[in-house]
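The complex appears here without one of its protein chains, the remainder shown in place.
Chain nomenclature is as follows: A, B and C, assigned in order of appearance, with residue numbering initiated at 1 for each chain independently.
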Amino acid sequence: MNGKPVAVVGASGYSGEELVRLLLCHPHVELAAVTSRQYAGQTLAQVFPRFAHHTRARTLRFTEPDARLLATQTKLVFLALPHGVAAEYAVPLLEAGCQVIDLSADFRLKSPSVYKEFYGHDHPAPKLLAEAVYGLPEVYRPEIKKASLIASPGCYPTSILLPLIPLLRADAISPDGIIADSLSGVSGAGRKAELDYLFVECNESARPYAVPKHRHLSEIEQELSRAARLPVVIQFTPHLIPINRGILSTLYVSPTQGKSAEDIARIYNDAYGSEPFVRLLGDKALPDTKNVAGTNMIEIAWRRDARTGRLIVMSAEDNLLKGASGQAVQSLNLLSGFAETAGL
Amino acid sequence: MNGKPVAVVGASGYSGEELVRLLLCHPHVELAAVTSRQYAGQTLAQVFPRFAHHTRARTLRFTEPDARLLATQTKLVFLALPHGVAAEYAVPLLEAGCQVIDLSADFRLKSPSVYKEFYGHDHPAPKLLAEAVYGLPEVYRPEIKKASLIASPGCYPTSILLPLIPLLRADAISPDGIIADSLSGVSGAGRKAELDYLFVECNESARPYAVPKHRHLSEIEQELSRAARLPVVIQFTPHLIPINRGILSTLYVSPTQGKSAEDIARIYNDAYGSEPFVRLLGDKALPDTKNVAGTNMIEIAWRRDARTGRLIVMSAEDNLLKGASGQAVQSLNLLSGFAETAGL
Amino acid sequence: MNGKPVAVVGASGYSGEELVRLLLCHPHVELAAVTSRQYAGQTLAQVFPRFAHHTRARTLRFTEPDARLLATQTKLVFLALPHGVAAEYAVPLLEAGCQVIDLSADFRLKSPSVYKEFYGHDHPAPKLLAEAVYGLPEVYRPEIKKASLIASPGCYPTSILLPLIPLLRADAISPDGIIADSLSGVSGAGRKAELDYLFVECNESARPYAVPKHRHLSEIEQELSRAARLPVVIQFTPHLIPINRGILSTLYVSPTQGKSAEDIARIYNDAYGSEPFVRLLGDKALPDTKNVAGTNMIEIAWRRDARTGRLIVMSAEDNLLKGASGQAVQSLNLLSGFAETAGL
Partner (left out) sequence: MNGKPVAVVGASGYSGEELVRLLLCHPHVELAAVTSRQYAGQTLAQVFPRFAHHTRARTLRFTEPDARLLATQTKLVFLALPHGVAAEYAVPLLEAGCQVIDLSADFRLKSPSVYKEFYGHDHPAPKLLAEAVYGLPEVYRPEIKKASLIASPGCYPTSILLPLIPLLRADAISPDGIIADSLSGVSGAGRKAELDYLFVECNESARPYAVPKHRHLSEIEQELSRAARLPVVIQFTPHLIPINRGILSTLYVSPTQGKSAEDIARIYNDAYGSEPFVRLLGDKALPDTKNVAGTNMIEIAWRRDARTGRLIVMSAEDNLLKGASGQAVQSLNLLSGFAETAGL
C-alpha cells in the first residue's frame, strides 16, 4: 500500500464513480476497497472502462458491502449510497472505529423532526445527528479536521450556501425573501434507469421539478439560519437542463440598508479571497458551468441592480465535484492532514 | 396565386426561416416575395434545403429588399430584421398602403424616451410608436384586427407577460417585487457567426447574461404597467442553455391578501380557458420546453407555497413560434379574418 | 366521425407517439382507438401533454389491447408494438377482416428460416409471411395499394434500401462488397428505461453497437437480393449518436464498369425524380439529419471517387417518420386511396 487506505461503499453511481476517479489519482491515498451489490466480483476496470489505465483499477474488485470486513481494511470509509441507506452502514463503521464521510443527506440535518418533515420517516440513528459535521470546508474547516462523521453537502446546497453564508453572517442582506433559482445537469438525478432521465426525454428539454418543496431545502435553511442567527425560510426552484454536469444558481436577495456593491465585494474577499476552490468573479464576468466542469471550483459573481435595489448573486459548480465527490475529498484532506488541494 | 399574397423581409435568420416555413404551409396565404441581401438571387430551396419539397420554395427567389417594389407585390409585409433596421422599411411600406407585422423590437415601446434609455439612440420614427399595436393576441385581439402596424412581441416578453397580465389585471398579485428568471435556447440569439454561440461554447454550458438590465425589460415593464395600472419595475435574469428552441420562465410573485390557489386558477381559466394556444397545467403538471417545441402553444403552471406565501408561475413556449413567428402568423390571421389557428 | 376510423395498438413508444401525432392531424382520418397496457384508462392528452390542444386527444382514452373489440371499431389497425408481440395481434385482426399496418419487424422477412436465424425462435405465423407486403412505397407502391398486411420497414433498412435498390436494379453497382455505415439518434432505441439510454450515458458519446450482425441485416439483405436478382450479403455497422432523431447512412459501393457519375444521376432521377418524399442532392450538397428532422423526406447524395473508383452514397431521414411512422402513414394513404402526401 502506497498511501492511506480508504474505501468507497456504493461506488456504482455517478458520484461514487467520480469519487473513485479522484481517489485513484490521489497522491496520498490507496483505494483499499470498493463495494457494490450490483457489481460484486467485477474489477473496477470492467465496470468503468475509462479507469482501465490505472493499475489499481485492473486488480481491485467490487465486494458486497460488509461494514465489519471494511473496518479491517481501512479506517476511513466514504458512503456514496442513496439517501436512507447510508445510516445503516455508518453506525457499525463508526462503532468499529472508522471515520465516515457520507455523501448522502442522511446526517446533514441537526433536527430529527425536520428530518421527519422532509424525508417522511423517523431518522434511523438520531443520536449521530449531533455528532455529524456538515462538511462544507469553507465554513466548517476546524470542525471537519477533527470529525469522525462528516455529512458532505449536496450539489444544490453547496451552490446556494457558499454565496449566501458570508452575506448573512455579515448582516449584509435581509434573511427574508431570499429566492434561489437553480439549474442542474442530469447527472444530479443519479444513475437511475427511469424514463424521465432518458436521453430523448432530457435533450431539448428544460423543466422545473419538485416545486415548491424540494428535500434539500431543509439543509439549506438549517445552514442559512445558522449564518443569520435566526430562522430563515427561502424559496427554491430546481430545474433540469440538458447538460451532463453542472449547477448554476441565481440568487435574489435584498441588501440591508447602506450596503454598497463595494461592501459586498469586501465581504466576499474577506471570506473567500484565499480559498483555493472559490473563484470570485465580482462584477467583471458571469459564471458558466463549462468553466468549472471537471474541477472542484465554485464561481461566484454578483450584481447590484439600481433599478430594483436587489442584489443578484450567481454561482456555478460541477455538481459531481464541488457539489459531491470533490468536496468529500477536500474533507478527507482536512481530516488526514494532507494539503487541502491534494488530488484535486 | 392561391391565397393572400404576403412578403417576408429579412428571411435569413432563425425567426425568418421559421416564418417562411409557416407561410409555405399556410392554407390561405401565398408567399409572394422574400428578401435577403445575403441570399438575393437564390431560391428558397437553395438556401433552406429543408423546404425543397415545397413547389413554391423551388421557384421563389430571394430579392434585395426594396419597399416600393414590395408594395406592388403584396399589401402585407412581415419584417424579420435586426432591431434598429426594421423602422426604415416600415415607414415606406406603410406609406405605400401595406400592413406591416414587425418581429423586431422597433415598435414595441410607446415612449420614445424609454426607447432611448434602453436602445441608446433616438427612435427613427417616433410618430409610429403611438400607432403600433403590441401584437399579443390573447391581450390585444380587438386592436390587432384593425391594426396597420403590429409590433409582434419577442420570446422573453411573451413568456412573462401571458402568465402575469391576468393576475395584475385582477389585482391578484402585488405589482412590487416581481422576479422573472428565464432560460432560453440558443436560437434566441439569432443566426450570428459569433464565438459565444458556437456549439462547443454552448454545449455543456449554462450561463446568465445581460444581468441586470436586458433590453426587453422595457417592453415587459410597459405591458405589466398597463395591466397593473401603475408603474411596474421587475427583476429579470435571462440564461442561455444548450437547447435549440424553447423559453422556460419561472416567475416569483406575491399574491394579494386573501387570494387562494383557487382564485388564481379561476383567474387563469377566465382569461385563457378558451384560448387555442394557451395550455393551463394548473397544479397537475409542470411545463417542459419539449412539450411545446414545434408548436405555437404556451404552457402555464403555478404553485402557491404555503411556507413562503409566494406564488410561483412557470411557463414554457417555443421561442421561434409563440415567441416570434407563430405569434406573428396568429396576428396575420386576425388581421386577415382567417381562423386564428390557420396554418398553426 | 369525420374520416376513416383507424386504431393504433401500442401507442406509448416513440414511434407510436409520432404515429398518433400524424393521425391526429391527418385530414381524412379519425383516430378511433389507441391501446396501451401501461396507460389504459388515461386520455391521450394526459399521457402526451403536447397533444392536449387536439380536441380528440382530450377525449380519447387508452384501452387495453383487445383485437376483437378493435375490429368492431375500425377496419384499419396500426401495430406499434415491440418485435415478437405484433404477430399475436395481427392474426385475429386479419381474421376479423381488418387491414393491418405493422411497424415491427415481425412480417418483414419472407423466409421463416432466415427469421429463425436472426430472431432466435420460430416465426409464430409463418403463413402470413408470404402474404405480407414490404411497405416501402417507392419500391412496392402497387402491392401496397391492395395489401391486407403491410410490414412497414424500419429506420436503418429504409435509409439503406432507398439509395441502393435503384442502383442494383440497374446493375450499376456490384452486389458484392457493399458496406453500410449508419448513425442513429437515440429515439431509435425506443422508450425503454435502460441505463444505456440515459441522458448522461448518451450525451457526449458516440459508439458502435451490434457489430457485426444486427437483426435488421436480414431484411436489408432480403430486399437488396430481390433488387439484384441474386443473393447479396452486406457489411452493416450501426452507431448511436446524441441526437433525438435522425439516421445518417454512408454507403460504400463499387460501380460496374463504364458507369459514370452521370449514369448514376440518371438512374436516381428515373427512380425518384417525381417521388414526393425523396430529395436528390446529387453532387451539389450533402445530407444532414437536421434538414429532414420532423419531415417524411429522405435526402440522398452521392460522390464518385476517382482515386478509389468507389461510389459513396449518403442518405438522411427522420428515423421516426420516413423510418417508421411517416412511412406507415404513406402506406395508409396508398391503401385508402388518399393523396399519398395527405397528412404528411
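Methods note: contacts are C-beta pairs under 8 Å (C-beta built on N, C-alpha and C of every residue); 3 or more make two chains touch, one makes a residue touch a chain.
Worth saying up front: this structure is predicted, and the values here are computed from it rather than measured.
Novice: Could you tell me which shown chains are touched by the chain that is not displayed?
Specialist: Answer for the hidden chain's contacts among shown chains: A, B, C.
Novice: Among C:42, C:72 or C:235, which one touches the chain that has been omitted from the display?
Specialist: Touching the chain that is not displayed is residue C:235.
Novice: Which one touches the absent chain: A:50, A:229 or A:307?
Specialist: Once the missing chain is taken into account, the touching residue is A:50.
Novice: Of the residues B:177, B:208, B:242 or B:343, which one touches the chain left out of the display?
Specialist: B:242
Novice: Of the listed residues C:36, C:289 or C:325, which contacts the missing chain in the full complex?
Specialist: The single option touching the absent chain is C:289.
Novice: For chain A, which residues reach the chain that was dropped from this view?
Specialist: Interface with the chain not displayed, on the chain A side: 49-50, 52-53, 204, 276-277, 279, 281, 285, 288, 290-292, 294-295, 297, 299.
Novice: Which chain C residues touch the hidden chain?
Specialist: Contacting residues on chain C, toward the hidden partner: 177, 179, 181, 183, 185, 201, 203-209, 211-213, 233-235, 237, 239, 241-246, 248, 250, 252, 286-290, 293, 303, 305, 307-308, 310, 312, 314, 316.
Novice: Using the document's contact rule, name the residues of chain B that touch the chain not shown here.
Specialist: 14, 186-187, 191-195, 197-204, 242-244
Throughout what follows, only the chains that are shown with their structure count from here on.
Novice: In whole angstrom, what separates the CA-based centres of chain A and chain C?
Specialist: Comparing mean C-alpha positions, chain C is 46 Å from chain A.
Novice: Please compute the C-alpha centroid of chain B, do the same for chain C, then give the distance between them in whole Å.
Specialist: 37
Novice: Chain B: which residues touch two or more other chains?
Specialist: 204, 288, 290
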